[in-house]
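Note that this complex is displayed minus one protein chain, with the remaining chains in position.
Up next, subunit A:
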């Protein structure tokens, strides 16, 4: 057995090895060690004061937010799967996983695959306490899937489809196949000033500021927390 070189992975070698183990009574190594490989990763946010500086939340608000966050995710970070699951609880009728994935990418600003409390609070701060321009910026960032500074029709179509997916099957009027595409066309008509097929950030912000509905709806976010 010892003469068998390490590289020897032939079935013969394995058979011989198992026979040896059988004869000498040694069982296969227990996978006990695997149990201790549980991830004890625990992410702690920076101090309260730092977060207060970085975001526009008050101390109390941050406390409440963190308590809720910590209760749900004791490890301190939210993975994409968790994120999708959390978000899907609000939209029982449809499939919100694609949109949740886009959201996750928008919140995960350092692109490390998980959303920590700082990311979470930073995003919320922009949306809930930021100026209109900040919010529009954030929305643009959400739509711009490859973060190249402009929204193409394909990107927008993806986003649109994911939003329509959230509605589920039972809607009134019934969802047609072309509905997202039409919506995208509308959007581009409105937003794409120079008709070059992409929407840049300036075009986006400019068009949104001219749109009354959008400006009015911005007040939505004023008293969420």
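As a working rule, a contact is a pair of C-beta atoms (placed from the backbone, for glycine too) under 8 Å apart; a residue touches a chain by one contact, two chains touch by 3 or more; residues count from 1.
To be clear about the criterion, contacts and distances are computed from a predicted model.
K.L.:
One chain isn't displayed here; going by UniProt, is it "Retinoic acid receptor responder 1", "TP53-regulated inhibitor of apoptosis 1-like", "A-type voltage-gated potassium channel KCND1" or "Auxin-responsive protein"?
P.N.:
Answer from the UniProt record of the missing subunit chain: "A-type voltage-gated potassium channel KCND1".
K.L.:
May I ask which residue of A:16, A:101, A:150 or A:163 touches the chain that does not appear here?
P.N.:
A:163
K.L.:
Hey, which of A:16, A:86, A:101 or A:150 is the one touching the hidden chain?
P.N.:
A:86
K.L.:
In the full complex, which residues of subunit A touch the absent chain?
P.N.:
Contact residues on subunit A toward the absent chain are 60, 63-64, 67-69, 71-72, 86-87, 89-93, 99, 102-103, 106, 120, 123-124, 127-128, 135-136, 138-139, 142-143, 159-160, 163-164, 166-175, 179, 183, 186-187, 191, 204, 208, 213-214, 216-225.
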